[in-house]
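My structure is below; once you've seen it, I'll send some questions.
A single protein chain has been removed from this complex, and every other one stays in its place.
On to chain A.
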Amino acid sequence: MDKFTVLTAIAAPLPEANIDTDKIIPARFLKTTKRSGLGVHAFDGMRYNQDGSEKPDFVLNREPYRKAGILITHDNLGCGSSREHAPWALLDFGISCVIAPSFADIFFNNCFKNGILPIRLPREICDALMDDARLGANGRLTVDLERQVVVRPDGEEIAFEIDPLRKRLLLEGLDDIGQTLQHAGAISTFEAARARHQPWQPRIVID
């Protein structure tokens, strides 16, 4: 996983609420056995006509947003399916930071596992950042994770909250399996105690 430290990028405004993970990546593109290559299908239904041509009005089909690194939306971003293909598709497109007033839980989690920083900010601030984003290449935003600020084009800094543990994992680009396996002894102890106290817990064995 790539480290996330400071990102300065074009931000794409997508002022919609409840953008679900089916919208971010429809189910018919989930047949891959890889993590990469999904960017071309990101937002398929909003981005392409049924004949495969681009919808010219959709933000990610317009310059300079084809190179957007940040996406700003309204409430409840990433609701619906748990598919991690949604953050994979965003990342493959080039988006590594998403800003919204609220997120669905599973999507929020999945972002961190892939080096994408999801930032919760109040709706009116998201709207202001969207106004910045509409300036296109002149409205680049800077996201500084260490300092926990979004820097607007005029230099104004907007603070955001993040869990300390998640911040550290993102900054260091750490795999949290390795982190958890440092506690392997505690897991074994827990398992053994459980087997003693609840000997009736069945194991799954198929002959």
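Keep this in mind: a residue touches a chain if its C-beta (ideal position, glycine included) is under 8 Å from a C-beta of that chain, and two chains touch if they have at least 3 such contacts; residues count from 1.
Throughout what follows, contacts and distances are computed from a predicted model.
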When you check the chain that is not on display against UniProt, which of "3-isopropylmalate dehydratase large subunit", "Protein arginine kinase activator", "Sulfate transport system substrate-binding protein" or "ATP synthase subunit I" does it turn out to be? "3-isopropylmalate dehydratase large subunit"
Pick from A:2, A:156 or A:176: which residue touches the chain that isn't shown? A:176
Just the residue numbers, please: which parts of chain A touch the chain that's not shown? 15-18, 20, 22-23, 26-28, 30-35, 44-45, 50, 74-76, 79-84, 87, 102-106, 109-110, 113-114, 163-165, 175-177, 179-181, 183-184, 186-187, 190-191, 194, 198-206
